[in-house]
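Shown here: the complex without one of its protein chains, the others still in place.
Every chain is named by a letter (A and B) in the order it is written, and numbering of its residues begins at 1.
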C-alpha cells in the first residue's frame, strides 16, 4: 500500500533524525513504511497527536497518542540505530491488530497470545495506577446481549470505561423489539454498527458471532455464542496461568468436573496445545468425560494427557487445578446421576493440603459447592484473580481492535 | 427582554471592533441584542468560554464554546461589515432553539427543517471526523422508555454520547416501581427532571409526550407515543430524501405497504406537503389504504397525489420508493388477509431494474421480506443510511434543545 504521506520517510538503515523525537510532540503525518521490517505488510501513515483526545483515524492512517508515540520512538529509534529487526515486528506499537474480530479461540497463535498478554499487563498498570485513561476516549462500544450474562457484560463495560470509552447497553436483545418482530441478525447488526465503533455480542446460537462479524464493518467480539465459543474466557484462562505460574511451557494442568459440556475446559485444552511439554489430566465423573475430539487433537499435537479418577493424586502433581461446575440442566430427569456426579470431585482444604506451594486453583465461576468456601482464603485460590484478569484481557482486546498495538 | 449585560453592546450598523475577535478567546459577557436583526426576539447576554467544558448557562445568558464563538464571530463579523441581515437570523449560531420540546411533526415549518438539516450535516462531520466531541459535555439525558424500542433508544443514546453527553437509561419504565405502584406520569416526570437535563420518552399512550412536556421544566423529546407521533422518525425521513436526492421541491415519492396504520408514512406525507411540486403515489393493499384525512390535507395544500396498484409503474417514475412493513397484529384473526396483503408489494431486483439511476429505496426498519435481501447491495438501497441519519437528526435536536443554534 502506497504511503499517502507528503513528509519524507526516514529509512530503516539510517539513524532516526533527532528532530523526529521532538516532532513527535507536535502533530505530524509520517510514513513508517521503511521503518518496520520487510515482514511487515503495514505502511500506513501515522497521525500523531499530543492532545489528550485522539484524532479520528484518517483513512489509511494509524492513530497514536503521545505515550504510544514515545514508546514508538524509543523502541524504533533504538531498533533503527542497531539495524535490528525484531521477530515480533507485527506487534510493534502503532501497527494494526492482526484480527478484525474476535470470534473463536482458534484465531490466536502463540506469538499473538504472548503479545496480547503483554498488552494485558499494561492494562493492569493502567487500571491500578492511573485515573481516567483516555486511550479509547471518543469510542463507543455496543453490548448486544441476546441472553443475559451480567458478569461478562459488566466485565466488558468496565474494560471499555476504564479506557475512557463509552458504552451502549442492550441487556436483553432477544426481546429487542425488532428481533421480536422478525428482523434478521444481519439487519440488526447493520443498524447497530451505525451507532457504535465496536460490537460485543452474546447470542444463544452457535455461529451467530461469525455471522455478525461477516456483516459488520466494525469489529465484533464474541462474548459467548450458545454452545459455541467464548474466546475471551479462553484467553483470560491462559493469561491467568501465565500470571500465576510464570510460564506456560512445561506446565501440568488438571481439568476437573464437567469436561463434556464445559466449553471453557475444551478451549483451554486447545490453547494449551500450543505450548511445549504441557501435561493435562482429566478428572471427571464418567457421565461427563472429556470427548474424544479434544483428546485426539491433543495427541496429534504431541500433548501428553491422562484420565484419572484420583483428584488428590492429580492435585499433588499439578501446577493448576482447574475446577468446573457440574451443570444440573445437562442431566435432565436423571437427578440421581447429577447428584452423584456433582458430589464426586470437591476441591476442599484436603485437596489444598496436598497441592504444591506454587500451584493454584482456578474456576470460571460461578461456583456452587465444588470448591468449598474455606478454600477462598488460601493464596492459591486464584479464581477471583482469574475473574479480574478477564477485565485486563478485555481491555487489551478492545484497545487492540480499536487503536491497534 | 432587556440585556443584563454591563459591557457596551456593539451595533449592527458598525463594523465589529477588531478586538472582539480576540476577546472571544477569553471569557466575557457581551450583548448581541443589536447585532442580530430586528426580527430576532433574542437579546440574552452570551457567556463565552475557551474551556473545553461549558460553564453552566447563567440565567438569561447563552452559553457558547470556543468553536461556536469562532463561527459566531466569523459569520456575524462579516454580516456586520456588509450590513446584511440574513432571513434566517432566527437560526443564527448562539440563538436559542425555537422549540422547548419536540412532540410532533406539526411543530416544524420548512425554514426550521432546513436549519435543522444544516445542523444535522454538521453532526455528520462531527461524528465522522472528530473524536470525542464535547458539545454536550456535562449534560445528562434520561431515556424514559415505557415500552422497549432498542433501535430508537440506542440511536438517541449514541447521539448523546457522540456529543460528549451522558445518559441515564430506563429501558422498561412501565415496570418502573413507582409507575407500577400507581404514580402518575406527571409525578414521575417531576422526579426525573431533577436528575437530568433532557428527557427522551417513549410511551404506549398517545398524548403522553405532550403531558410530560407540559409538566417538565426541561426539554422533552417524544420518541414515539403509541399510535400517536414519532417526530424524529419523520424528520430523519425528510432529511434522508434531501441527502439522497439533493432536493425536496419537485420530488416524486411512492409510499408503499401499510399506509393505514403506519404513522411513519402519514407523518412523511404531512411534512412533504410543505414543499413545492411534490407528487405522492400511494401503493397499498386495499385493506390498509391511506386514510382520507391525509389525502384531504394534501389536496388542501395543493399536493398532487394518486393511488396506484402498479408498483412497477410507480417505481419507474419516483425519486423515492418508501416501503413499509405490513404489521400482522393489525389483522387480528384474519391471517388470510394478512398473508394476501403482505405478499402483494415486494421490492425486489425486478423493481430495482425499473427504477431510475438516481432514485432510492427507503424503509423505516425493521424489514421482514417486503424488501428482498438481494436489494441490499444496490447503491440505491438507502434504508441503512436512513437509519444512520436518525443518529444525525437526533444529535442535531439534542444540541439545539440543550445549547441552541
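Keep in mind that, in the parts below, a residue touches a chain if its C-beta (ideal position, glycine included) is under 8 Å from a C-beta of that chain, and two chains touch if they have at least 3 such contacts.
Since the structure is predicted, the reported quantities are computational estimates derived from the model, not experimental observations.
Across A:89, A:158 or A:215, the single residue that touches the chain missing here is A:158. On the side of chain A, touch with the chain left out of the figure occurs at residues 128-132, 148-151, 154-155, 157-158, 161-162, 169, 171, 325, 365-368, 373, 384, 387-388, 391. For chain B, the residues in touch with the chain missing from this view are 53-56, 137-138, 140, 142, 166, 168-173, 175-178, 181-183, 187-188, 190-192, 194-196.
Rule of thumb we're sticking to: only the chains that are shown with their structure count from here on.
Chain centres here are Cα averages; for chain A and chain B they lie 40 Å apart.
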